[in-house]
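All remarks here apply to the structure that follows.
Only a single protein chain was left out; the remaining protein chains are all shown in position.
Chains: A, B and C, in written order; residue numbering restarts at 1 for each.
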Amino acid sequence: MNDLDINQVNYLIDPANCHNPIYIKGCDTNDLINYLKMMMMIRKVEQKLAIGRRDGFIGGPVHLGVGQEAIAVGVSGSLTCDDRIFGAHRSHSHLLALNPDPYRLFAEVLGKVTGFSRGMGGSMHLWDGPSGFYGSVPIVSGTVSLAVGAAMAARLQKTNHIAVAYFGDGAMEEGVVHESLNLARIQESPVLFVVENNLFASHMHISLRQPSDMQSRFAVANHIPYKLADGNDVVAVKNAASELITHSRNGQGPGFLELITYRWYGHVDWRDDIDVGVHRSLDDVDNWRMRDPVTRLSKAMIEQGIWSAEEEKKLISMLDNQISDAWEKAMNDSYPDESATLNCVYEI
Amino acid sequence: MNDLDINQVNYLIDPANCHNPIYIKGCDTNDLINYLKMMMMIRKVEQKLAIGRRDGFIGGPVHLGVGQEAIAVGVSGSLTCDDRIFGAHRSHSHLLALNPDPYRLFAEVLGKVTGFSRGMGGSMHLWDGPSGFYGSVPIVSGTVSLAVGAAMAARLQKTNHIAVAYFGDGAMEEGVVHESLNLARIQESPVLFVVENNLFASHMHISLRQPSDMQSRFAVANHIPYKLADGNDVVAVKNAASELITHSRNGQGPGFLELITYRWYGHVDWRDDIDVGVHRSLDDVDNWRMRDPVTRLSKAMIEQGIWSAEEEKKLISMLDNQISDAWEKAMNDSYPDESATLNCVYEI
Amino acid sequence: MILKVKKQNYGTAICSAFEYLLEKYPEVFVIGQGLWSPWYVGNSMTDLDKKFGVERIIDTPVSESACTGAAVGASLSGMRPILVHPRMDFMLYAMDAVVNQAAKWSHMFGGQAHPAVTIRSIINRGGEQGAQHSQALHSWFAHVPGLRVVMPSTVKDARDLLIASVLCNDPVIYIDDRWLYEQEDDLPPIEELSLAAQGPACLRKGADITLVGSGFSTYLANKAAEILGKQAVSVEVIDIRILNPFDASLIIESVERTGVLLVVDLGWRNSGFAAEVIARVTENVGTDVLKCRPRRITLPDAPAPTSRALESRYYTSTDEIINTVKELLS
Partner (left out) sequence: MILKVKKQNYGTAICSAFEYLLEKYPEVFVIGQGLWSPWYVGNSMTDLDKKFGVERIIDTPVSESACTGAAVGASLSGMRPILVHPRMDFMLYAMDAVVNQAAKWSHMFGGQAHPAVTIRSIINRGGEQGAQHSQALHSWFAHVPGLRVVMPSTVKDARDLLIASVLCNDPVIYIDDRWLYEQEDDLPPIEELSLAAQGPACLRKGADITLVGSGFSTYLANKAAEILGKQAVSVEVIDIRILNPFDASLIIESVERTGVLLVVDLGWRNSGFAAEVIARVTENVGTDVLKCRPRRITLPDAPAPTSRALESRYYTSTDEIINTVKELLS
């Protein structure tokens, strides 16, 4: 843990910084367009969920990651459907970045049998094995050790597949995560720990929960190679993730990726929750909105002349249509059959 | 975590080092004599337990800390009976260093009603509230978070008492210990974490369980002040502990004390267990016997002219008598009444 | 003597117990997740942090295991901590501190030390939250000797049993259910009860059937009994209140009179507390007492589903209780 890193964390957690377009020189144009589309799609899907929840169509809680889209998109850029990806309560983006199918996500959140988890999971329990998404659950830190096991399996199976565990700065406080870091290290398991450090666990700012904002200090303690990056810069995320993933695929054990970011909505559902968050002000939220991963990429691309306001307009209207069609379709789908409650307990 | 510390750990874990008398210049002679007596007493008590177990008088397991006596004796030098000390499975020394009463320890290990825990605990469950010993249990890491809570209580009670958690390098692998470090730090709880790093957890050498031998790296990660010392040098232990304890008493939060040491016996009971320990050789054990905390102190004192072979002989025979009397007495005591099984479940 | 009577609901009743304890007993403090947030635990802890300070109302990192252990440790040091788990499901991370440490502490040391800790563990389910956010594990805690397990179903018990729990020197699992929070009642002034002296209570006298519940299932049972009362079915309702240690004498006595037993429990069926009630009754009443087979209504042996279509059928209802009573009496 060197001073450079500490300075970088201090810089990144200040919401006044990083409002400018991101640095994209040398990046593949198609990749960039893809990132932009993905991030916009995810954003719009979550905004649709916010409205659906507000208006009572969605019955269960939704944890929205609006503002954090660059992370899943950046990380997924180096993943294949043979990898094993685990999420948590705020995982819409993690799944959509692997399988961009808003319809099945909507269906799931609405509790419909056509959803990703056949309507048995809702927003907080998502699964899409074929795309490599092995599951997300709302018990904070619940899947981190599972990802280590999936990585151990990959190694025993003599493949170069890896596992990914997405979790937050709050999850970092659960003991099992520390056990998992050590276990992964001693087993040389190919797992990437991705910490989305959005500075909050529910209403509690990180300064009320930990003596330091920097999560990578636990990678250091466990002798796990780490990278620290601006979580609202998709290219930075992609590059950092890619380097660690390559290292894991090459049989060199786990990696740890810390990404500083912020969620625009409150902890759960569609509200700001300024009153609920200890140390959360509207000022901060506004400032963080200026560090929008979507705008910062789009502006950079326009500056470079590889993207235009026109194209963006088209993209937006395309996405709007796609998403509203998906929503309508999901709304009309059926609920699971009553028998599912008993039939899914054990394999039959 | 600086290079100096890492070098020190590397030096200390090599059993070929530190065979010489310890450095005692400037120490109070009475203190030194006291340390020596205490360590010898603890050693002899445990050797008696070894024989009692081997010969079938003791029915339950005994985890002997022979070779590690300097730690409890050194740490207890700065404790009072208002402090709150918690131990684990290998805690005879932790208790005896606070209350040097072999008789009640023997009675307890023999399951007699006159024992420290009224015969309900045996070797692995020791309690002596009046001397500050709040309890030891065999669930590895089980009391570490309790010590943090006892420290929180001390702070809420506006006292300058502290709590102590003794645990091993194996316990360091339990998630709850990591949670405890963070909780103590964020609550500024006056607790001293004492890690007796004897390089083994049961049969497993630390190199098979962790990427580094040095436990203090977790203090660093949690921004807790730490000290690293030769656990077989009672003066070094005393000085390091004293500094951290003063810091805690002064309201500056937790401290972390890592002490490198080695147990002479196997993990449990009286055998060497060379065959059981992965990476444990008779050579190593013999080498570690040369780093005997008792001899190293005694030799240093004799060199300094404040102790003599004569005095030592007298001390030994005094201790031998005391211990064999205590054992006889305990052997003749009664077992708890049958009603205790049901009567101790709840307070009545 | 005129008793001052105060209108409260289940949530505010809990809050008033906290206030009473924090005002009167300096050794009481509260620790848990969400204590500095206005909405975490409904209206049951409103503004405690503001009234009593953040030193005594401690919000914590996301570390259930260490926080639970810390509460146990503080309770061994002269304090009376109340640990709050805003959802019982999160306690799966804290089982060692509860079961291996707190429950056994007194026993292991010959009754010389007592962890006077109260663990408030909230059942918070429904609302399509799913399998990991819906559990009621009271049957588990009831199985562990050394723990006292308290499940208040009434507004008065919500307040007075919390106070009794905190003043008790044994570790107590105090379980409240968010579905009970809207209940209202006129409460007399607080009375400090001895928890050890508490046991099941008869909430409604009746002659035809003994209906037994705990927590929210008592609430449903009571409602069912009321409706059945109007239909000339006389239902005796017994609220278990204290699941561990469990004194079944009131229930046994009641069944000896009614000859019919129905237990309603909102936990899973297999190896759950409803079975204990049936066992305790059948092993204690004569073989000629029961007019029909004892019956239990429980959750199905399945995790809680999320989809509203399934969730609504997963939990039992007053209707199911009413129908079962009628079936048993026919």
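Note that a residue touches a chain if its C-beta (ideal position, glycine included) is under 8 Å from a C-beta of that chain, and two chains touch if they have at least 3 such contacts.
Model, not experiment: these values are computed from the prediction.
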Displayed chains contacting the withheld chain
A, B, C
Of C:Val54, C:Leu92, C:Cys202 or C:Leu329, the one touching the omitted chain in the full complex:
C:Leu92
Looking at the whole complex, which of C:Pro38, C:Gly127 or C:Pro245 touches the chain that is not displayed?
C:Pro245
Contact with the hidden chain (one of C:Asp49, C:Asp177 or C:Glu276)
C:Glu276
Determine which one of C:Gly11, C:Gly146 or C:Pro200 touches the chain that has been left out.
C:Gly146
Please pick, from C:Val30, C:Met45 or C:Ala131, the residue that touches the omitted chain in the full complex.
C:Ala131
From C:Ser194, C:Gln231 or C:Thr287, residue that would touch the chain that is not displayed
C:Thr287
Can you name the residues of subunit B that touch the chain not displayed here?
59-61, 111-112, 119-122, 124-125, 137-142, 170-171, 173-176, 201-204, 208-210, 275-276, 278, 335-336, 338, 340-342, 344-345
Where the unshown chain meets subunit C, residue by residue:
65, 89, 92-93, 95-96, 99-100, 103-104, 107-108, 130-132, 139-140, 142-146, 243-246, 267-268, 270-276, 278-280, 282-287, 290-296, 300-303, 305
Tell me where the left-out chain touches subunit A, residue by residue.
84, 86, 117-121, 125, 127, 129, 134-135, 137, 139, 142-154, 156-157, 163, 175-176, 179-180, 182-183, 186-187, 336, 340, 343-348
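One rule holds for everything that comes next: only the chains that are shown with their structure count from here on.
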Distance between subunit B and subunit C based on Cα centroids, please, to the nearest Å.
41
Just the number, please: Cα centre separation of subunit A and subunit B in whole Å.
45
Any idea how many Å lie between the Cα centroids of subunit A and subunit C?
38
Touching two or more other chains - residues of subunit A
173-176, 208-210
Could you check subunit C for residues that touch two or more other chains and list them?
60-61, 63, 65-66
